[in-house]
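This is the structure I have questions about; it appears just below.
Only one protein chain is missing from this complex, and each of the others stays in its spot.
Chain lettering (A and B) follows the sequence in which the chains are written, and residue indices restart at 1 in each chain.
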Amino acid sequence: MRHLRTMNDLSNKEIMALIEEAMEFQQGKHWAPETPTFVANLFYEASTRTKCSFEVAERRLGLQVLPFEVSTSSVNKGETLYDTAKTLQSLGVSALVIRHPEEEYFNQLHNIQAAIINGGDGCGNHPTQSLLDMMTIYQEFKRFEGLKITIVGDIRHSRVARSNSDVLHRLGAEVKFVAPEEWKDDSYPTDSYITMDEAINTSDVVMLLRIQHERHHSGKAGLDDFHKQYGMTIKREEEMKPNSIIMHPAPINRGVEIASELVECDRSRIFKQMENGLYMRMAVLKNALTKNEGGKEHDNIIKEWEMA
Amino acid sequence: MRHLRTMNDLSNKEIMALIEEAMEFQQGKHWAPETPTFVANLFYEASTRTKCSFEVAERRLGLQVLPFEVSTSSVNKGETLYDTAKTLQSLGVSALVIRHPEEEYFNQLHNIQAAIINGGDGCGNHPTQSLLDMMTIYQEFKRFEGLKITIVGDIRHSRVARSNSDVLHRLGAEVKFVAPEEWKDDSYPTDSYITMDEAINTSDVVMLLRIQHERHHSGKAGLDDFHKQYGMTIKREEEMKPNSIIMHPAPINRGVEIASELVECDRSRIFKQMENGLYMRMAVLKNALTKNEGGKEHDNIIKEWEMA
Partner (left out) sequence: MRHLRTMNDLSNKEIMALIEEAMEFQQGKHWAPETPTFVANLFYEASTRTKCSFEVAERRLGLQVLPFEVSTSSVNKGETLYDTAKTLQSLGVSALVIRHPEEEYFNQLHNIQAAIINGGDGCGNHPTQSLLDMMTIYQEFKRFEGLKITIVGDIRHSRVARSNSDVLHRLGAEVKFVAPEEWKDDSYPTDSYITMDEAINTSDVVMLLRIQHERHHSGKAGLDDFHKQYGMTIKREEEMKPNSIIMHPAPINRGVEIASELVECDRSRIFKQMENGLYMRMAVLKNALTKNEGGKEHDNIIKEWEMA
């Protein structure tokens, strides 16, 4: 079994193969493991769509899902993540989907043989979100080369921004950013940053990030101001390029990142992204459960997740 | 698929058909959808019996139940009920059972195509509770016409009182109330209110409501006093009409609405109501999942829930 911790675990070829398989699941392909297989979803942070999406994906693959509510577990008694994971493995769990506030928490889990699928680590990675975003773009344009994609919002703290921009770049797309000064990430070149108006006029994909109320406290006035300067307003949507699309990982703050009226507009792929997430997670789970089933140790080598 | 939001969604004929089908399930009838079908239970308020009852009903029908704990969901990130419902629909959920503190929350959900089954809205409606109460009365007396039914307790704030009294009335029963002055609902005629002693002597059904500790703060002395004036005491039970029954939607406050010793007495149908709830919810779910499966929009027309 193999792990999916960051997008660096996947080559371009592997990403394309996952997209293909997710689209096959979307078209009705059936797959289930031959013997009863248990997975557990360990979510140390709030989540609706990622957790539910994995749950439905797991059930559709005929997996047995072990409920694990962090709030009522021994995590409250100070148990380490490693000991919790090892316990679940002792109970026969074959794959662990984990969301955890600590960046690269998975580095603690080298001796766990159950497949580790990262459902989000702190401000770091969220590979299944990246994969479903890639699937949504690919379904729309049938290519990545030559596309111009602009990511808008809190670039510095977003787990989506970093992994999507890296992946889009190596898949051949041009990636730009729009961000308020305090949310810029200095590790990108200065000319990666453009204005919202330039983004609107030139992008094939405008990818809005979520304002993290939980992490920033800007108040109602700050949010209104953000909407005016960086939000997808009704006027801006009208000025977008023909055939360009709007994406957002959700949950949405209506009237902040995007006008409420645009959430389900023709250009919006927001609920399509959610639907795609289900099929992408089916593809990821299938691959995690079928590669090297003997249980080779988590060996920390990039590109280990070899696909047939 | 069709919705069950209030008892007004159902004609008398439809109510009788649901009671018949629930009794068939009780006698062992089997039904399951032909393809894998997902439902989600969204409970924004605490519940044991309604939530568990739906869960068991869903499992018995072979449905896949998506766990959704509000406390660990993106609801904490301020997501709207509509966006949560739309997300679950994007994941392939066919029916949503919802309990929510806001009255008529379902008016926000007109564009949701998944069936909406109301598990309780604020002080408003609780249609599956009404249906299981109707089933319990019908099983006992084989009719509604000519029955005298008295509802006792907090008439003003109860979601059970309003919907049960309306439905019993249109099914042909005579409905009376017993309530302390401050809990009377002025929209009923003055002569609807009788004393507890008159209720005991003349009613076929004495339907006790739960004192909502959560909503009122009357103290221990107030509760003892309520029991003496309005509770089902051992002495009162002895003075009830032959063949008359006691009902209570539970959870029970022992020694307040009813003496602890009477909870399982011969006249009590309290645990029978719980059992009936299971079969009624199976009937409701089956109907919600089989009517107009194409997914006609939620059209807000009363009596839309047409039965064959």
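Assume a residue touches a chain if its C-beta (ideal position, glycine included) is under 8 Å from a C-beta of that chain, and two chains touch if they have at least 3 such contacts.
Remember, predicted model here, so these are calculated numbers, not experimental data.
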Notebook entry, point to check: At which residues does chain B meet the chain that is not included here?
Noted result: 43, 46-49, 51-53, 55-56, 59-60, 67, 69-71, 213-214, 250-254, 263, 271-272, 274-275, 277-278
Checklist line | Residues from chain A at the interface with the omitted partner, ascending | finding: 36, 38, 40, 64, 66-69, 71-80, 83-84, 86-88, 90-93
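Keep in mind that, in the parts below, only the chains that are shown with their structure count from here on.
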Note to self: Between chain A and chain B, what distance separates the C-alpha centroids? Give it in angstrom.
What the structure shows: 40
